[in-house]
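Every protein chain of the complex appears in place save one, which is left out.
Our next item is chain A:
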Amino acid sequence: MSSKVERWCGLLILLVMAVLIVIPFLSIFLASLQPAGSTVTGLSLPENWSLDNYRQAWTAAGFSTLLRNSFVVALGVVPVSVALATLAGYALGTMNLRGENGLLLFFVAGLTIPVEFIVIPLYFNLQQVGLGNSLVGVILAEIALFMPFGVYWMRNHFRAMPRELVDAARVDGASSPVILRSVLLPLARPALTTLAVLVFMWSWNQFMLVLILIQDPDSRTAPAGLGFFVGQHGLDVPLLSAGTVIVLLPILLVYLFFQRSFIAGLLQGGLKG
């Protein structure tokens, strides 16, 4: 096959996939512009554009509080997760510790445990230590939840760095903390950004964990607000869609902002391996 045909085929496949992914979002966005209470079918352009749903959704679900809670949780989870994952990944990736493979396996095994499995015992555990119904409890639980992937991710990143770089720093007289701070971290920005964006996204989208750990509706996070539109007033699709867009928007903005280094981080492993 000539490279031209190949390129067009590739483009076509990408285009189809992009359309498949974009259409649901587009339909949500269009629905959110329909008058409240109307029935929405498929992709229909609204007759008169109105942002009124957004106003309604915002006040009805109390998004100012919910979004603030979401940000508090994310701001608590992201830095701590990234910091802990970096430290553990550094140790497991560069130090040739005794039993490091077992330890890594232990972490990776955590990836296989679904949150649904542990959320009920977790609820009681947090109650016992007085962190029930509190954002701090949620933050701690999420940090633990994301640790397996974080450790695995950072460990692979550090492992992919040329070993001689660390050796050179050691011979130059650097201690372990100095090697991490002065040599490895400056080179790890794409990996760190990617991890931070992923953790932010996961934390933001965490629904069931928050729903079960927190009973006070005002202390829940943004996705919980979407439940408000289902059931209580029947199903108001345009309002629900507006709420969905509100919840989605921060992730979209974060992604767009870090897009460049996010993609660089994802590609890094592949190119070196």
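Brief remarks follow.
Criterion: contacts are C-beta pairs under 8 Å (C-beta built on N, C-alpha and C of every residue); 3 or more make two chains touch, one makes a residue touch a chain; residues count from 1.
What we mean here is this: contacts and distances are computed from a predicted model.
Its record in UniProt calls the unshown chain "sn-glycerol-3-phosphate ABC transporter ATP-binding protein UgpC", which is the match among "NADH-quinone oxidoreductase subunit A", "sn-glycerol-3-phosphate ABC transporter ATP-binding protein UgpC", "FMN reductase" or "Amidase".
Of A:E6, A:E47, A:E116 or A:D172, it is A:D172 that touches the chain left out of the display.
Of A:L14, A:L187 or A:V230, it is A:L187 that touches the chain left out of the display.
Listed here are the chain A residues that touch the chain not shown: 162, 164-165, 167-175, 178, 182-183, 186-187.
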